[in-house]
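Have a look at the structure below, then the notes.
A protein chain is absent from this complex, but the other protein chains hold their places.
Read from first to last, the chains carry the letters A, B and C; within each, the first residue is number 1.
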Amino acid sequence: MSALHDETTVVAAERVSAIEGRLTRIGRSMATAMIPVIGAFVIGGLLLAVLGRNPFSFYGNVIHHGLIGSLGRQETLIRMAPLLLIAAGLMIAFPAGIWNLGTDGQYVMGGVIVADLGPELAPHFSGFVLFTTLFVVGFAVAAIWSLIPAILKAWYGINEIISTLMLTFIGLRFSAFLVKEYFYDRETTVPQTRVLAVADRLPRMFSSRVHIGLVVGFVAVIAVHFMMRNTAFGLRLRIVGMNPKAAIHAGMNMKALTLAIFTLSAGFAGLAAAVNIAGVDGVVRAEWNPAVGLLVVPLVFLARFHAASVIAFIAAFAVFQVGGESASRKADIPNFMVLFMVGLLLVFMALGEYMQLRSSRKH
Amino acid sequence: MVLANELTPSVELIGITKTYPGVVANSDIHLTLRPGEVHSLLGENGAGKSTLIGILSGMVQPDAGEIRIKGETVRINSPRDALERGIGTVYQHSLLVPTLTVLDNLLLGVDQGWKLGRDAAKARLQEVSTLLDVEIDPSSVVGDLALGQRQQVEIVRALWRGEGVLILDEPTSMLTPQGAEKLVQVVRRLVSNGLAVVFITHKLNEALDLGDRVTVLRRGKIVGEVTPAELQNRSRAQITDEVLKMIFGEKSDASYAAFASQVSETADETFRVDHLSVEGSGPHPVLDNVSFTLKRGEILGIAGIDGNGQKELAEVLAGQRHADSGEIILDDQSIQNLSIAARQAKGIRYVTDDRHGEGTVGPLSIALNIVLKRVGEVPFWRWSLVRHSSIREFARKLIHDHDVRAPHEEVAISTLSGGNMQKVILARELALEPRVVVYNKPTYGLDARTTSLVLASIADQAKAGVTTVFISTELSEIVSICHRVAVMYRGKLSEPIMVRSGIELKLGALMTGSTTL
Amino acid sequence: MKSQSKKWIRWAQFAGALTVLGSFAVACGSSSNTADTTAPAETAAPAAPAETAAPAAEAIVKTIAILAPEAGNDFGWNQQGVDSAKAAAAELGIEVIVADNLGYGDITPNLRELADQADFIIAHASGYNTAAPEVGAEFKKPVAIVDTPDALKAGLVADYTASPNEGAYLAGVLAAKTTRSGKLGIVVSGEPPSWNSQSAGFADGAKSVDPKIKLLYSIIGPAAYADAEGANRVTKTLIAAGADVIFGQGDGSSFGMLSAIEETPAADGGKVLFIDVIGNKTSIDKGFLLSSVLWDFKSAFVDMIKDVNAGTYGSRNYALNLKNGSISLLKTPLITDAVWAEIEAVKASIINGSLVVENVMDAAGVRSRMSKTTEGK
Partner (left out) sequence: MNGLFSEVFISSLVSGGVIAGIPLIYAGLGEAISERAGVLNVGLEGMMLGGAYGGFVGALHFHSTWFGLLSGGLTGMIISLFMVVLCVRLNSNQIVVGIAITLGAEGVTALLHGAIYADTYPRVPVVHPYAIPFLSNIPIIGPGFFNHHISAYLAVVVVFFVSWVLKSTGIGLSIKAAGDQPHALEAAGGGVHRIRTISVLSTGLLAGLGGSFIVLVGAGLFVPFITNGKGFLAIVLAMLVRGRVRWLIVAGVLFGMSLSLTTALQLAGIDVPIDLVLMLPFVLIIVVLFAFGRRSYLPAALALPYDREQR
């Protein structure tokens, strides 16, 4: 009995110290969020200095264009929409222990069908009906495409890292084939689909250029977050991810769950493509491969599948991408600098995660 | 024995202290291991035995204190250091690589050079297994071995280079009575060759039988010692009584009650298993025509050495494994084709032996583990949305009813000790109207008191009308609570016989296949 | 308890990241650029009819911007575009903003930023031909696009399209007159229309000299555009099949072709020669560069800017061809004067219209012109 008593006192003490430490905790977590950024900026700054550029004006330009200036900030927000949707899908797959590394293929497959369908439907439907249809189609096509690795995994135990990576390569080729053979707009010389007219694109918000796809992205990430944490389905997925044997032991239908994980995860990638095509691109060319999925993967991991962190990281990433290209141009260095800086940031964020873990273990 | 005391101690621990966040695992431990002596360490789960072994074997670093080996102060920074200084350990949980062969497991870490000396190793294995009187195929893959066989390999490995000190962490828990007797002989032979043996157990009789000296740990501290002189000169009953007090504090209630009661002659037959078979990849079937019939409230014990098909039988009954032929009948209805979930709904429950592997989801809270098999069900979920308050309330009640020692229901289940984890599993399976419960080694790794609690709760359930299949390797447990017992050997189940006293030796013979069924 | 505090950390991280990024930005970027606040909302509406969207008469181009998908020093498409834009700007005494390495993904952020900063946009990739006019309409800025002649829109959009088939035809003539084995290789990294046009032109030119000449055609492989290794492999394969002149079209991969040619002798033990496209690799050549179909965009760009200034932009497209000198064949020391004279003659007949080179843009048309390895000798 006394052992139990001891433990309750410890808990009570923890509670008190938790309230006391809340302020310092906020400070600390802000610091842990910023240290990696500062670290990456310092190393990147050194490289810039070696190349004879002023690091301060470079970073100033990144932030200024990516975050502050209205022109760039809008682009940052627009860029975030598909990234958030892809992240929503990964927030389902990764906690469930499914390594869906094929979002790029799923994105392109969803996108190519939506791009063909959009101009087809636009004259007959408009607004809500049109976009809902396109979103559903994008989601569904990518989900169907992902049935291949899903079935290979659920019925034949075939590792999904291999199958999803391969299906990305295949999907890119297959979509090029579709564009060239079936969806080719014969009025253009370059193989591409017909263009969804600017008037038929997603509505924009608050008299800016930011289309409502951003809202769809935010809603998706938060909804997935809520689903994973508060619904029976989400708990089942997490159990499958944490301990598949326990899931079997508890009587869960592994095949059905595996199919659900793949289709949902891929579906969001398809939805991301649909949003971007209906909101920004309006068209898909043969050989189209925006290759955004692989960039979202580390962000989702670093955010530990938490909606707030996912949104924060994707925002920071988009700021960096949009601002970085502009800043590179102003500094007259190749924009490969952005790629390098993103790599650096990720390395430092991984380091920061380690520091955070260590400090939470200590306290 | 007198001579041994005059020699330099093999190992001396002086003032060893180790704390984990919130727990003092070892506090100011002083312990001396002498060559030629078996030193029994007794204590409940969580008394700090495992940490002490960890420190000796180099897996855990102490916060304070000193270790002397043969009089020389040393630091044991890693298991490698320990092994090089002649301290070999048989761990309670298997620490073998499942994908490697027996021989490669034995060579692991020993042979750091280029070419492995496999031939020499085979010879050495032959030597050691003759010494132990066990038969081990060097080329079989460890993952294919039964748990009991794996433990034999571990003992071989510890003896492999155990020149100075051999630590055995509950080594008999999976052996047959005959096997345990053999181990005793081996240990005797080893100490007569001048080894110091540390024997960790929570079984009082074993500790007293085998140990030349007994030290008792409670809550990380040494609370008492029985010297060789005392062991020789005082009566067993007296010592037992004293040691029990040391282990549990003043009140001692660890002796097994006689749980079994008679099953009513008129009780209906509720559960029938007909000619179940599962084919295997090995030479004989995994399950070979297994049949039995149980009355309401009856407890059938299934004895046998690990790996003879008991686990598979349990899994087939639970619906986790597909049977190639045969039928399972509950209340005159076949449940053969029902899913796991549907069987659960009908009151079939399975208490797995693999607590960490499949019984629980470590990072989840106790509360969620309690509703693990009811995810999505009302009242814990409504409209598919989780209702934490309802889950917590339910969990708190079960935690209280089953005396689970945990700070609260929201802590991760992985932070619980094995015994408390098992109580959570029992609470989960026995809640909400069980009809037939299949237990697979429910007391494995638990201390005497928890074992006794678990057995009592199984017996109580049976009295309340729950039909029970009780799989165990511990004959004493089977004898204490079962009405009938059958033995599994190579997938075949013997005809169940009524439990009576003195049945153990006969069962032991059946378990090793030395008598026909 | 524990999860509560974790939640805190997550949201605090979110808030912290944004706040600190923000304050950092204020500190660094206080020299706020007012131009950023342009782009009024009403431009978000669909492109207005061309006649009303025409820029005001006083709009004189002071700054131009060029957007290129890959590095501006690639000895090819991107470098020619960038260099031509610089030369055009220098000639007219105006500013030029170069944005290269932009890739083929979402180009709109860069387009909008440049549309904001420059008075005239050159979207130097066929992949930009949808986004650029849209952004141009949004900002009421004239843009130039490639390979899309139908997109003409007064004051806003015009196209510059090359007729490289004519230049490639000359290259084909040159190759046919140079080959010893009677087999020519064509290696491409993809099948965009302009390359199809050159492949077909090359084939027709070669066949005009020798109808029985063998043409071996291969696309590199799955990852073609920067696949120098694949280019090297395919080029060597074609050399093994007997080709001793290689007509190569590929961005980064064309360097792999060049190195394969340098390493591998032809079947007769002699040199294999390389005919490049678009750019001029003379400065890095080791004596294997036979020629190149050079594209020069400068005059087109100059004409465009002048038209913008005159208010007539969008009424016509701009052509690169032999006649106006923006397509030409590179003369290297490997070409004898006699052969060069013959080529000049063919060129003259193309320019005066007596010889018409068919412009084939589709892959099937290209393939129909090529030899099959299964055909008998």
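Operating definition for what follows: a contact is a pair of C-beta atoms (placed from the backbone, for glycine too) under 8 Å apart; a residue touches a chain by one contact, two chains touch by 3 or more.
As the structure is a prediction and not an experimental result, all values here were calculated from the model.
A.B. asks: Of the chains that are displayed, which are in contact with the missing one across the whole complex?
C.D. replies: The chain that is not shown touches these displayed chains: A, B, C.
A.B. asks: In the complete assembly, which of B:91, B:292 or B:470 touches the absent chain?
C.D. replies: Within the whole complex, the residue contacting the unshown chain is B:91.
A.B. asks: Tell me which residue among C:63, C:259 or C:299 touches the hidden chain in the full complex.
C.D. replies: Counting the whole complex, the residue in contact with the absent chain is C:259.
A.B. asks: If I consider the whole complex, including the chain that's not displayed, which of A:37, A:68 or A:346 touches that chain?
C.D. replies: Touches the omitted chain: A:346.
A.B. asks: Of the listed residues C:214, C:298 or C:347, which contacts the missing chain in the full complex?
C.D. replies: In the complete complex, the chain left out is touched by residue C:214.
A.B. asks: Which residue numbers on subunit A touch the omitted chain?
C.D. replies: 51, 152, 156-159, 161-163, 165-167, 169-170, 173-174, 176-177, 180-181, 286, 294-295, 297-298, 301-302, 333-334, 336-347, 349-351, 353-354, 357
A.B. asks: Can you name the residues of subunit C that touch the chain not displayed here?
C.D. replies: 71, 73-75, 183, 191, 214, 216-219, 221-223, 226-234, 236-237, 239-242, 252-253, 255-256, 258-260, 262-263, 267, 283-284, 286, 363, 367, 370-377
A.B. asks: For the chain that got dropped from the picture, name the residues of subunit B it touches.
C.D. replies: Residues in contact with the chain left out: 57, 59-60, 78-80, 82-84, 89, 91, 93, 95-100, 104-105, 107-116, 118, 157.
In the analysis below, only the chains that are shown with their structure count from here on.
A.B. asks: Just curious, how far off is subunit C from subunit A if you go by their C-alpha centres, in Å?
C.D. replies: The answer is 32 Å.
A.B. asks: Between subunit B and subunit C, what distance separates the C-alpha centroids? Give it in angstrom.
C.D. replies: 73
A.B. asks: Rounded to a whole Å, what is the gap between the Cα centroids of subunit A and subunit B?
C.D. replies: Computed value for the inter-centroid distance: 46 Å.
A.B. asks: Mark out which residues of subunit A touch at least two other chains, giving numbers and ranges.
C.D. replies: 11
A.B. asks: Looking at the complex, which residues from subunit A come into contact with subunit C?
C.D. replies: Its residues touching subunit C are 11, 14-15, 18, 22, 25-26, 29-30, 32-34, 37, 56-57, 59-61, 63-65, 67-72, 75, 78-79, 169, 173, 180, 187-190, 192, 195, 197-199, 204, 207-209, 276, 280-283, 285, 287-292, 303-304, 306, 308-309, 311-312, 315-316, 319, 322, 325-326, 329, 334-336, 356.
A.B. asks: Which of the residues in subunit C come into contact with subunit A in the complex?
C.D. replies: Touch list, subunit C to subunit A: 1, 5, 7-22, 24-29, 32-33, 35-39, 41, 44-47, 71, 97-102, 104-106, 108-110, 112-113, 116, 126-127, 129-131, 134, 137-138, 147-150, 190, 192-193, 222, 361, 363.
A.B. asks: Considering the complex alone, what residue numbers of subunit B touch subunit A?
C.D. replies: 21-22, 219, 318-320, 339-341, 343-344, 350, 352, 354, 357-364, 368, 372-373, 375-376, 381, 384-386, 405, 407-408
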